[in-house]
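Written out below as structure tokens is the structure these notes cover.
Shown here: the complex without one of its protein chains, the others still in place.
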Amino acid sequence: MSIEVTNVTKKFGDFVALDDVSVSLPTGQLTALLGPSGGGKSTLLRIIAGLDSADSGTINIEGTDATRLPAQKRGVGFVFQHYAVFKHMTVAKNVAFGLEIRKRPKDEVKRRVEELLELVHLSQFSHRLPSQLSGGQRQRMALARALAVEPKVLLLDEPFGALDAKVRKELRDWLRRLHDEVHVTTVFVTHDQEEALEVADEIVVINEGRVEQIGTPDQLYDEPANDFVMGFLGEVTQLGDVRLRPHDIEVAVTPGLAGAIEGTATRVLRVGFEVRVTVATSGGDVTVVLTRTHARQLELVEGTKVWLTAASGATTVPAMVAV
Amino acid sequence: MVDVSTPVKWLLRLVAVGYVFFLVAWPVGLVVQHTFDAGFDNLTEALSDEQVVGALQLTLMVAVWAVVINLVFGVGISLLLVRFEFPGKRVLSALIDLPLSVSPVVVGLALLLVYNGRDGWIGPAAESAGFQIIFDSPGMIMATCFVALPLIIREVVPVLHEIGDDQEQAARSLGASTRQTFWRITLPSIKWAVVYGVVLSLARSLGEFGAVKIVSGNITGQTQTATLVVEAKYQNFQQQTAYATSFLLILVSIACLVVVAFLRPKRTH
Partner (left out) sequence: MTSALIGASEVARPASPEGRRPRRFRRSTPRNTLTRGAGLGLGIAMIWFSLLVLIPLSAVIAAAGSGGWDRYFSVLRNDQTWAAVTLTVGQAGIVTLVNIVIGTVIAWVLVRDQFWGKRLLDVIIDVPFALPTIVAGLVLLSLYGPNSPLGIHWAFTENAVALALAFVTLPFVVRTVQPVLEELEADVEEAAASLGASRGTILRRIILPSLAPAIAAGAALSFARAISEYGSLVLLSGNRPFETEVVSVRVLTFIENGNNGSAAALASVMLFVALVVIVALDIVQRRVARRG
């Protein structure tokens, strides 16, 4: 295990930001800390990096107890949401910073900086000031800067949060490929479930200072531990006394199946290749998603009477009573 | 945030507080203390001295005129600089700041050279039209305007930049005239900046000394402002009156500071 977080608790005044959190992250993996804003993801990441200290609990990095180590000595690379560039230094100087601090020989620094700029595709910008780079370029520079000192672990706090959707998606794929190349243990924070599902080997879902579930993207999606995880990873609707994904509901236009719930389609909305139907039932509105072909076969229009059942093999969790 | 170690922190704190205490706080406190050496006698005496009272009235008159002129000019120039493009704008915007770095003595000399009635560039013509500038209030008002010129502009321009012209264009599109747009949209949004600017200008105007000394001729009982009276009284060995008058000026300037400190919204991060 590369990073062991054991029973970490952190309070800001009376507010409990992390409540007895334990996580272990295996070496060489790309892990996402996923959860809603304010859930404590950044706090956990900063405690791992030594930028904040835990009230209780321990941090172990690559077998050494790092709980009391200052940030300078932990050997972690940290990438911030807003890049945290050194504005008065050129791109090359930014990347060289950590190496110069360590008093590495000049030619080694030069070679390493060139290598890294190559890696993040910024070679031709080495003499520019950060202000002359776009947001995505700045973040790649920040990444090169963090990688320069060969950290044991790389921590990224919403690294793409400040970028626009397109660049964000590009960089996300690029991070995945970079990780496959460099293999450094990486933890990144995100509140975007799509980002986590696409990029991470493993996801830690954090909410209100607690770990809700740890698992691979598939595990999380298919076997959510609870209602919260299920809701956070994708759309959910409630059918009778279970909650399930809208595309896991079977629709029939004739009664027949045992346990089917009867309702009336009140809204039929075509979104691209799928059709979203709102069905009014005695237990409230249910959202159903079908393919367009399927909807056409059923001749589904507003006002049609329908009978709904959960598809066999659907992921369901019991609905919580009176939320 | 990276912090310094505790002993260094205490050292820095001590240096900062100590320096300001010995340079500013204690000396100002002493003047206040001297004013009340004999209870309220010094103050009442000063306030019954015709020379002092006249000077205070003159100071107020000059300052109010200067502030009003700078207000109109300042708001107007700010709008022109931010909302319009015209050739020479950059130069004008740089020149506007010039008065901040010109010595008051040079300001006085400059006005004297142009407006004196004997051999000035414009002075003799103005005087033959029955308009005395130097050694009279117009000159003093001009000198005061000069030294306080950029203060309102420096407050208003950044705010105008910040609010942009979206609201003004929206008002225009709704049929508001230029005048209506100014009074109903622009002015309310720069209101506080204008108020700060005015308070700053007032403090600066009430306290001007060097420039006014030169253009006023420093004629006792006629063109002597409060600051000139402080000098005269002190050199006349009427130090108690000098302290009392200074106290009044300190009071006004600290009041201005407090107004600014409380009205100005906290810096947002």
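Going by the order they are written in, the chains are A and B; count residues from 1 in each one.
By definition in this document, a contact is a pair of C-beta atoms (placed from the backbone, for glycine too) under 8 Å apart; a residue touches a chain by one contact, two chains touch by 3 or more.
These figures come from a predicted structure and were not determined experimentally.
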Options A:102, A:121, A:270 or A:292, residue touching the unrepresented chain: A:102
Touch criterion as defined above, residue of B:46, B:142 or B:171 at the omitted chain: B:142
Positions on chain A contacted by the hidden chain, ascending: 49-51, 70-74, 76-78, 80, 82-88, 97-98, 101-102, 129-135, 138, 142, 145-146, 148-149, 162
Chain not shown, touching residues in chain B: 1-5, 9, 12-13, 15-17, 19-20, 22-28, 30-31, 34, 73, 76-77, 79-80, 83-89, 92, 94-115, 121-122, 142, 145-146, 149-151, 154-155, 158, 178, 196-197, 200, 203-204, 206-210, 213-214, 226-228, 230-231, 234-235, 242-243, 246, 249-250, 253-254, 256-258, 260-261, 267, 269
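We adopt the following convention: only the chains that are shown with their structure count from here on.
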Averaged-CA centre spacing for the pair chain B and chain A, given as whole angstrom: 56
